[in-house]
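Provided herewith is a single structure, encoded as structure tokens, for subsequent inquiry.
Yeah, one chain of the complex is gone here, protein chain that is, but the others are all in their spots.
Up next is chain A:
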């Protein structure tokens, strides 16, 4: 039967009749009651009216609920609305109280709970009835709410991210019992801070645990030594564990079944100082056999990072044993060069995998470079039937710093967007990056080392070259000798003093080319350094440095570029960035290159200009006047 809706005026009349007729008539008997009445009559009348008001309010709420039901948003089924809430929850980080409170500064301490469950009855009902929405257990908003969440989550999987700091209120006495007692239900567990106590309590199986992150506060381990994952950690049963990160805690290679693991990050704690005699106590080394046994059972690994936990001993009986990780797309190994090399001889990875090798050896020696370079070369298949040439190569060397000594060697076979490496727009894989810090080689990247690197790596199709070395004995002759054979370079990015020596030889012929041609002093496009150069990026170069060259660098660069232009040897584009550069020279360089891109930075000239301005009497006076009288016409002063 079709529903007939009355017209608007009739509807209004019916509504008015209800309130004026039905209610008023019903309460008409109260008209006879006066405040002066003796006895309970007044009290009863008041209570009657209160009851009517409450009933009317409930009716209004019910009508508002009906009206809400007719809104477009109400077409969303409950499960879809619950999905919307899931995305709201993700906006509130649960592993850090500070970030949580920043995110919830507008919605209040309860975050999404308060914001969404107060919108209307339906939203609250949907939120209350979906256990999955309560699975991100928060401890820092108070035990009452933690209990409430644990009650609402029922049997749904839960996520716990908790920091155990020095201050008890952030974790509280409630936290410790909850985590061990709910291990059967935890899907993600992130614990950080002081973990000694909680690690001892996590001995129950974790059948649905998929992600585990343990980050020890290393400050707490300086004197007492690092924590260790015991053999009964998680009862040895975490069959669905896919991602594991352990930082600052000694990993037990026999604790887990690794069969489901896809991502693994292990960062070993640092050696600690003994309280008894103050000596540094070495950490127990990883047995090679146990190490290999672990990875045999982890065929699904796609990403593996191991820092400071590589086997330190060679075992003759295991010399030929290798483990193939067929799905691996990223491998990062960090440790002394010998340990890195040892691990690489036992772990085989797909040729397409990204590789990051970091040497932390104290001594800087050519032997280490050779060790690591040969590993990179082998990964690129230099000695195979189908060798690969590096297309993008970069060296970054930092000045001395108090930070940890290291050398990092990255090999990327595929495009990457950002991986902590300074951005360079022209990365074409295979991409190899060598980074040296100041304490370990960064200050010693002299010509022999660069020569050694160039000899060891496959560069026959090198397209992009990036060199950033703070101090160097690299001369113009080195450029010609070492880089001369790399004819395919199209993009060159050079920083600092190396750029200055480069400018002087950009238009000089490479000696070997002349020798091959049997001619002398004949300059052709093919005889030049980098004959196919398309872009030149100069970074952090002091164009005003008088000691570097006999004449100003502008002139040398301009002359070289103009000669190259005559021979159609490029570059078409010149980038000048973060340099000490005189803007007036821009026009001169633009005569020699199709496009000059300057970032507008004049470097040290800026401070010189300021000094000059400040000390010149006229400007100083003008500044004083301008400060004292804002209403004056600017043109009088400038």
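FYI, contacts are C-beta pairs under 8 Å (C-beta built on N, C-alpha and C of every residue); 3 or more make two chains touch, one makes a residue touch a chain; residues count from 1.
Simple rule for what comes next: contacts and distances are computed from a predicted model.
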item: Listed names "F-box protein CPR1", "Translation initiation factor eIF2B subunit beta", "Trafficking protein particle complex subunit BET3" or "E3 ubiquitin ligase complex SCF subunit sconC", with the criterion being the UniProt name of the chain not displayed; value: "E3 ubiquitin ligase complex SCF subunit sconC"
item: Of A:122, A:297 or A:486, the one touching the omitted chain in the full complex; value: A:122
item: Residue among A:37, A:64, A:181 or A:259 that touches the chain left out of view; value: A:64
item: From A:28, A:75 or A:155, residue that would touch the chain that is not displayed; value: A:75
item: Contact with the hidden chain (one of A:163, A:188 or A:490); value: A:188
item: Touch residues of chain A, complete complex, unshown partner; value: 57-58, 61-62, 64-65, 67-68, 71-73, 75-77, 79-80, 83-88, 90-91, 103, 106-107, 110, 113-125, 128, 148, 187-188, 210
